[in-house]
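Encoded as structure tokens, here's the structure I'll be asking about.
Shown here: the complex without one of its protein chains, the others still in place.
Labels for the chains are A, B and C, by order of writing; each one numbers its residues from 1.
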Amino acid sequence: MNGQGLIKGLGITFKHFFQKEITEQYPDVMPQLAPRFRGCLQFEFEKCIACGICVNSCPNNVLSFETEKDENSKKKKLLSYTIDFQHCMFCNLCAEGCPKQCIYFDHNFELSSFKREDIKMVYLRPAEMDMREEESTNGQEQQESKEQKQIDAMQKALQKNPGKVLSKILEQEEDIIILSELMQSDEKTAGKIAELMVKDKEKAAKVAAGFVNKAKKNRAKTETAGEGGDAND
Amino acid sequence: MEALFVNLAAVLSGWLTSLGLSPIWADTVLLFVKWIIVITIITLNIIILIWLERKVSAFFQERLGPNRLGPFGIFQTIADAIKLLTKEDIVPSAADKLIFKTAPMFFIVVAVMLYTVIPMGQGMEVINLNIGLLFFISIGSLSTIALLMAGWGSNNKWSLMGAVRSVAQMVSYEIPLAFSLLGVVMISGSLNLQDIVAAQGKLWFIILQPIAFITYFIAATAELNRGPFDMPEAEQELTGGAYTEYTGMRWALFFLAEYTNLVAVSALMATVFLGGWQGPWLPSWLWIIIKTYGVILVFFWVKWTFPRIRMDHLMSFSWKVLVPVSLGNILLTGAGIYFCRWMGWC
Amino acid sequence: MIEFSGLSLYDAVFTAAAGVTVTAALGVVLFRNIIYSALSLVLAFLGVAAIYFQLNAGFLGVIQILVYAGAISVLIIFAIMLVMNRPAGRTNLTSPRTREVFTGGTITAMMLTALIAAIGLSDWPKTVLLKGADDTVGMLAELMLGDYVVAFEAAAILLLVAVVGAIILAKGVENK
Partner (left out) sequence: MQTDIYRVNVGPIHPSTHGGLHAEAVMDGEIIQDVIVHLGYVHRSVEKIAESRTYQQFVPYTARLDYLATNLPVLGYCQTVEKLLGIEVPERAEYIRVIMAELSRIASHQIAIAATGIDLGATTGLMYGMRDRERIMNIFEMTGGQRLLSSYIRIGGVAADIPDDFIPAVRSFVNDVPQMIDEYNGLMTGNEIWAARMQGVGILNPEDAVKYGVTGPNLRASGIAYDIRKAEPYGIYDRLDFDIPTGSRGDSLDRWTVRIEEVRQSGRIIGQALDNLPEGEIIARVPKTLKPDPGKDIYHRIESAKGELGYYIVSDGGNKPYRLHVRAPSFINLMVLPLVCRGGVFQDIITNIATLDPILGESDR
């Protein structure tokens, strides 16, 4: 006491006067962030399987998404994914729950924006994603040759046992018989069906149905032409 | 170099007389020129000082301080001054408008008046007053009125409390302030600041009057309202004290005045205790600048180390410690002078 | 010598200082807001100090500023603030009632007469205005601590008694 404490305090500040400064020179020098740092929430649309775990685990209703049920494959198809970032608490519960790691935090911490609407992040289904699905059918050469082999195998199978193979895309036995007859008469149709069955079963079913309908119509026409009269009813 | 400014003044004076002005009018014009130079120096000095305080406080706290505008952030203060000038000037509707607006002007005028008597070098002062030291103290006491006006005019409890506190503080600390300088006056035998400087040719008064130096330093800190005695502002308690309601340039004027006071008091300390403009090799006006800035750095150092003292402790410290100590110092000095004469040393 | 129609620089300064003093003194009486009156009083003190300076009585001028403008006026303002219980706009003693105006006017007139008589009857040394002494401080010291030391010390004791009295008043009497 009696001033010693004052002098000691002065000594401490004096010592610090000559020590190195610890100021971070942001934004000239960006801060060193830990690998786990949680900055901005990111979403990878293509990885998402629309399971909804993230939405259910979020405490603040930040996340929401829209799906559409695909008629052919019965798969849920993700249409859009919305992150209303202004409510986010950065708790990491969504990212921890995600089985595909498609939602995660990146290291971008400069989150300010000019408009309130900009805070809300809406991910729409990218157009390339649908295209790529189509592309993937005639994709790369290797895949092509692989597919070609499959198509050849399918064609053989169709020739050997058309009823069993076609039952995968057609439901009614009557239709199967019609189609198999058609294929035996027309090799082009057989090839197309085989190709489609390898690449896209849904499409194959559609095309097959189309062929069957066409064949049915033709048959009806010939019948009416033979019997006459009835067609007018 | 030594007599640079003195010669310049002589040349100007001669030119004025050659124009046909009578000596008294030439002196008057010269006085105005001196004042303009003093005010310009003060303003420029403040820009450096505010930057320096920010930088120094940052270094004490392991920070960098201003470093964006210009080299080492030296232009930061100018940017801030522009900002303050362009800010909206808010006068509270409940304020006493006349007093509210006059207070900052009064404060700065009083602060600038302090420079009248400070010797800035050999033969360099606005007026060589034979009671210069007393003049300095008395003008310094006027700033209490300005603070009181600011506190009353704002019509705000915080402001009034800040003003009342600082006035009580300044009135109390004026007494040890004046008493601590009396020892120096007794030794030098004059109230003229140039005489006091001349008396320190052999030995600085800080060595002859160490107690006076310390009491003066403490009392001056209180008079300047600097930490740990920053009662009128006291951000943490009074949200800005007497300056709470001030904005823009009016607020800046208060701070301009505070820094002006700081330089003046530091220059007086350098003059009275540290040998004034005397020093080897360098010209006298450079010596006083170096010494003044040395004292200012100590003020900064103290402010950025100590917590704020409590109001009642502050008052009792003044009346129960500083006043008796400074009175004792006068007694001691008197005894010392008689002892000296008796021994035949002086 | 440049003069404005017979008005020397010396006179000009005096006129300015005197003008400020008189105007401020009138302000003290005439302002309705007592805080304005108190602040005008400060201005009046400063004006008087300026006249002292002009008369080469620097020491007196400085003490005028230090004691009256710097300390006494602050005490006056403090006292006003502490005892005021009305809006500041209508606090001055100036009142429309004729009796008080009459009483005040009479007292003022009597004091003015006395003052003028004192000034007129005194035999003033004529040198002060022109030359003055260089060492007013030394002269004052010799007068106060030499010739008039008893009076000086008596005044000091008087002030000490006043201070003690003020402390007792401020502390208040203990309720028994």
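The rule is short, and it goes like this: a residue touches a chain if its C-beta (ideal position, glycine included) is under 8 Å from a C-beta of that chain, and two chains touch if they have at least 3 such contacts.
Keep in mind the model is a prediction, meaning the values are calculated, not measured.
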Any idea which of A:Gln42, A:Ser64, A:Asn92 or A:Gln150 touches the chain not displayed? A:Asn92
Can you work out which residue in B:Ser13, B:Asn128 or B:Thr239 touches the chain that's missing from view? B:Thr239
Can you list, in ascending order, the subunit A residues touching the missing chain? 1-6, 8-9, 11-13, 16, 22, 33-38, 57-59, 89-93, 96, 105
Mind listing the subunit B residues that contact the chain we can't see here? 57, 60-63, 157-158, 161, 227-228, 230, 234-237, 239, 304-313
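Everything below uses one rule, namely that only the chains that are shown with their structure count from here on.
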Measuring centre to centre with CA averages, how many angstrom lie between subunit B and subunit C? 27
Approximately how many whole Å separate the CA-defined centres of subunit A and subunit B? 74
Counting only Cα atoms for the centres, state how far subunit A is from subunit C in Å. 93
Hunt down the residues of subunit B that sit against at least two other chains at once, touch-wise. none
Note: in the complex, subunit A contacts subunit B through residues 6, 9-10, 12-14, 16-23, 25
Contact residues on subunit B for subunit C in the complex? 21-22, 24-25, 28, 96, 98-99, 129-131, 134-135, 137-139, 141-142, 144-145, 148-149, 152, 160, 164, 167, 171, 174, 191
Please output the residues of subunit B touching subunit A within their complex, sorted ascending. 56, 58-64, 301-302, 304-306
